[in-house]
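The other protein chains are all here in position, but one chain of the complex has been omitted.
Read from first to last, the chains carry the letters A, B and C; within each, the first residue is number 1.
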Amino acid sequence: MNWALTGWVFIGLGIVLIIVLIWGIKVSPAFLRTLPFTKRLIESRAETVECGRYQQIFLGDNLLSQTYPGLGLSALGALPVFLDGETLVDGNSRVSSPSGEILVFAQQILQSRYQDGFSEPLAEDLVRIGPYGPTPISFIAGLLPALTRQPYGTLVLLGDYGPQASLAVKAVLDQGGRVFAAAGSITSQAALFLNVRDILLGEEVFRVSEVMLPDPQKTATILVEDILRVLLILLLVIGAGLTMVGVL
Amino acid sequence: MPFLICPDCGAENPLTAEICQVCGASLADVIPMDMDNSEADDGENDEFTLFSAEDKDLPELLNDLKQDHEPAGGGLPEIDLAGEGESSEVDDTPEWLDVIRKRAHEELDAAGEMTQRIVAAQESLTRQNEEERADYASWIEELRKETREEAVSGTEGQEEEPLEGPAPEKAKKDWLSRVRKASGKLETHDEPNAASRNLLDWLVALEEEQTGGMPSGEAGVTQPVDLRQRAHADESTREVRVGDGAQQAVAPKRLDLSREEREQADLLATTIADESTARPVQPITFGRRRWWVEFILAFFLIGGICFVLFSGRLFLLPEPPVTSGGQAVLNSVADLPEDAELLLVFDYQPAFAGELEWVAAPVLEALPDSVKVSVISTSASGPLLADSMLERLEIIPAIDLGYLPAEAFGAYGLAAGLASTQAAEFLPKGASELFEGEFHGILILSDNAERARVWVEQLSVLTPETPLNLLVTAQAGPMLRPYVDSGQVTGMMAGISDAAGLETSRTQGPNASQRWQAYQVGLLTLIGVLILGVLLNLRGGATQGDDI
Amino acid sequence: MKKVFGILTVLLVGLTVLSGYFFQAQLSPVLALIFQTGLVLFSAAGLIGIGYLLVLHIRRVIRGEKRIIQSVVLLIAFLIALIAGFVLTPQSTLYRDLILNVQIPVEASLLAVLAVTLLYASLRLIRVRGWTPMSIAFLGSAVFSLVLNSGLIQVSETSLGGRILAFLERLPLVGARGILIGMALGGLVMGLRYLLSLDRPYGGE
Partner (left out) sequence: MTISDYIWSLVGFLLTIMVLSYLVGDNFFFRLAVHLFIGLTAGYVAVLLVRQILLPQLVIPLVNGSSPQRFWLVLPLALVLLLLVGQIPKFSAAAIIPLAYLAGLAAAIVIGGAVFGTLLPQSRSILDAFDPGRWYALPEQTWLRILDAVVMLFGTVGVLSYFHFGRKIKRESQNDAGKRPLILEGLGKVGQVFIGVTLGAVFAGIFSTALIALIDRLVFIGEMLTRIFGGL
């Protein structure tokens, strides 16, 4: 069996399906399952703004992860969704990561959001970049005092990060804040499973952007993922049978 | 055909839709509309009522109640929020509606909360003093003057059917039919230019109608609404209150409203009532930390460990096992030929230095002196950690390949198929040197299963004959075990469970045994806490369903 | 126009790298340049990230905000590490001692704090997650793994018990494999979104 060819077929099929579902057949978000995570996150963010508390959006430790490809990109893709009007003018939000490349991207996203409808004096220092430390553990070490410095209402964890995020989670929960984790890596899922009620596991993390702000493009790509998944399941079952009889 | 109207964008969605097909907003709490049956529609949703579809808990409440009590009508009934003006229609209401009313007045949850807020607002208004009313009256008079000049013509001529019109010929015996007939204004058709009127217009019209007073017979059916606005000199917003309009003795006028306007009015009225209602402020709960629980747990964990470590006693706990993985690593190292070249990959952070030194010490101490050691680091602090560990174990590296940014290089490697010597050509110097070397054995020290996995996958293809061994932390172990099973990895030691059983200078002696026992005590404490957590939540704790 | 430049750059770089799978020999020099440039850019971005950190603390010091002492300590420590790194080089024993004797105690102690945090969180597992198949499986698996790690169960690997134990030890791999494959699928689609410029984090929205 030519595995490399199979890989290219998957990539090609993904491209074709995305194009067809975005520019051909329009799909509705109603086809997708709802996640309770979304509603609670929206509520929590609203409460946080209303109560004058702070929110922290953590974008993960790495832009590129070898085992979890796409987590860093997923976090950056979701960031604009969190920069809604209320957040942009609220001034109590922080976007953070230990990774320089993520911070540079985040800064660019922030700038473009503010340039969309804010004058320069207004935009100054509203949503701030939070570079608490340059390595994953030094970042968490720096984040802990920052979390106790101000009352935090919402902590959103995105991207690729490790079990040390539990420390930040506890710091926010101790203040009565709420934590929302899109936990991609297995270690972070295992550590946060215990004390984060609103957690997205595994592949679900790629839905953060879509569930928060559905649009036909995002829905289409999620459906493409579904189609590829079903295809893969079928291939695995058929492949197992063929291997058993010695064809593969 | 009933359908759902999106509260955000106004798009029509099928009844089965969970979220809006246009904007994606949740339709979970939206009440179905039926355009084909405008009468029913009006009766259900277009009532000029404070109790609008915005109240999220009402549909669920109604559904629940309908299941228990046979419904007399299919729609959403009007509720007398003020509790006044009991009309004859009320007597004919079904039992379930009475239950709603009762609950709405008595309960704080579901519909009751909103109802009680509105009632509270109404009660507070009745206590307003006369000065406020005078202010209001003068203000509204000004509004009238302004708006009469600007108002779109034709609205006056389109008066609705009288509220007290005769009962229709068509026999509708149920109470809801009578309610609909009685509130005949709702059967009016949207006027063509209705949408063009601004909020101010209909506010004035609304005020005129309300101040005109409702026919007494209808008071219990159609909620009398009186919007009063008070301009505050020191505030940028105006407080609008809902109150008793019957006290205003102004000539009655008919109000002609489109459906859209009524919906807006409902929404506004509810919002106004809700805004002006005193409500308990959700206190910001700081310091919810349960100190005592944490203290007890920390005391047991740290106290237990300290007791085992420093008491000088050994307890009846099992000795550390000698695992096959650990033995395989030792054998692999011991079997290295004379003048063999061994590659050591340092891929861990300083936090894990303690554990990895414990794990690596037995293996590195067993290295024959003739072995040439090459070192490469893939974590930022790796070069320093490598120097430190090798110096302590008195191993002098023959070649130091320096620091290789694992994330960047590793990912490039994957992308370009690093697992071939050809790919190494275009890699930067450090990486290409790595893949040009011919090693007789590779030892990877890692705290991270993911990065170790990439090393395994790349190196096992690049040099399939070279024995590859893993010295990793306990947290990385479970995810790397399959590579041992599949033969890609010769041996693996994960955490001190695998290392403690091996005899070395570091792991011998009472101190090593006490550390091992302290480790056991820590694990047993966690097991105990997990079980305690289960026991404490045997009945409760089920806070959610299957899906996260 | 900015948007077009961005999209073209993404397509050019992305498609060239992907083509490298097919035409590795032919594209080798181009790929070398692309990767080298990427590596330099990543490093520059890393330095910019550190710059953000410094600016944050310098601003705090200048404005005289709360906790100014910590910011001063951070800036001094940074300068010491930076100057010593260039003067002594990272191979120097003194430099190594300076960095590691701070990094190891602080990082290891944070990990120790994590142990206590996880212990407390363990108490709340059922309270937070409820009685679901996943939480029950989590609980059972965690207890089983802890018992194994503690050496309380020691059986011969060749015996039937040993084989069953080995089978149970391999069970976590099943879920891990499923999660990893799922993550790869998500990563593939996410990569395609970027390649097709459906997501444009570089600006020009």
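Methods note: a residue touches a chain if its C-beta (ideal position, glycine included) is under 8 Å from a C-beta of that chain, and two chains touch if they have at least 3 such contacts.
As the structure is a prediction and not an experimental result, all values here were calculated from the model.
> Quick check: which displayed chains does the absent chain contact?
A, B, C
> From the listed residues B:6, B:361, B:380 or B:395, report the one that touches the chain absent from this view.
B:380
> So that we can see where the missing chain sits, which residues of subunit A does it touch?
Per the touch rule, subunit A residues meeting the hidden chain are 3-4, 6-7, 10-11, 31-36, 63-64, 66-67, 69-70, 72-73, 101, 104-105, 107-108, 111-112, 115, 120, 123, 132-135, 138, 141-142, 144-145, 148, 163, 171, 186-187, 189-191, 193-194, 201-204, 207, 222-223, 225-226, 229-230, 232-233, 235-237, 239-241, 243-244, 246, 248.
> If the missing chain were put back, which residues of subunit B would it touch?
These residues touch the chain not displayed: 16, 18, 28, 298, 301-302, 305-306, 309-310, 351-352, 354-355, 358, 380-381, 402-403, 405, 411-412, 414-417, 428-430, 447, 454, 457, 473-479, 482, 486, 494-497, 511, 515, 518-519, 522-523, 526, 545-547.
> Contacts of subunit C with the missing chain: which residues?
2, 5-7, 9-18, 21, 33-48, 50-51, 53-54, 67, 69-71, 73-82, 84-86, 89-90, 97-99, 101-116, 118-119, 132-146, 149, 163, 167, 170-185, 187-188, 190-192, 194-195, 200-204
We take it that only the chains that are shown with their structure count from here on.
> More C-beta contacts across A-B or across B-C?
Contact tally favours B-C.
> Rounded to the nearest whole Å, what is the centre-to-centre distance of subunit B and subunit C, using the mean of the C-alpha atoms as each centre?
For subunit B versus subunit C, the centre distance works out to 24 Å.
> Give me the residues of subunit A that touch two or more other chains.
Touching at least two other chains: 67-69, 137, 163, 186, 197, 201.
> By residue number and range, which residues of subunit B touch two or more other chains?
Residues 349-351, 408, 479, 543-544, 548.
> Could you pull out which subunit A residues touch subunit C in their complex?
4, 8, 10-11, 14-15, 18-19, 22, 67-71, 73-74, 76-77, 79-80, 97-105, 107-109, 111-112, 116, 129-134, 137, 140-141, 145, 149, 163-164, 166-167, 170, 184, 186, 189, 191, 193-197, 201-203, 205-206, 217, 221-222, 224-225, 228-229, 232
> Looking at the complex, which residues from subunit B come into contact with subunit C?
293-294, 297-298, 301-302, 317-321, 324, 349-354, 381, 383-385, 387-388, 405, 408-409, 412, 415-417, 420, 422-423, 425-428, 474, 478-479, 481-482, 485, 495, 497, 519-520, 522-527, 529-534, 536-537, 540-546, 548
> Across the complex, what residues on subunit A touch subunit B?
Touch list, subunit A to subunit B: 28-30, 34-37, 39, 47, 51, 53, 62, 64-69, 135-137, 151, 162-163, 173-176, 185-187, 197-201, 204, 213-215.
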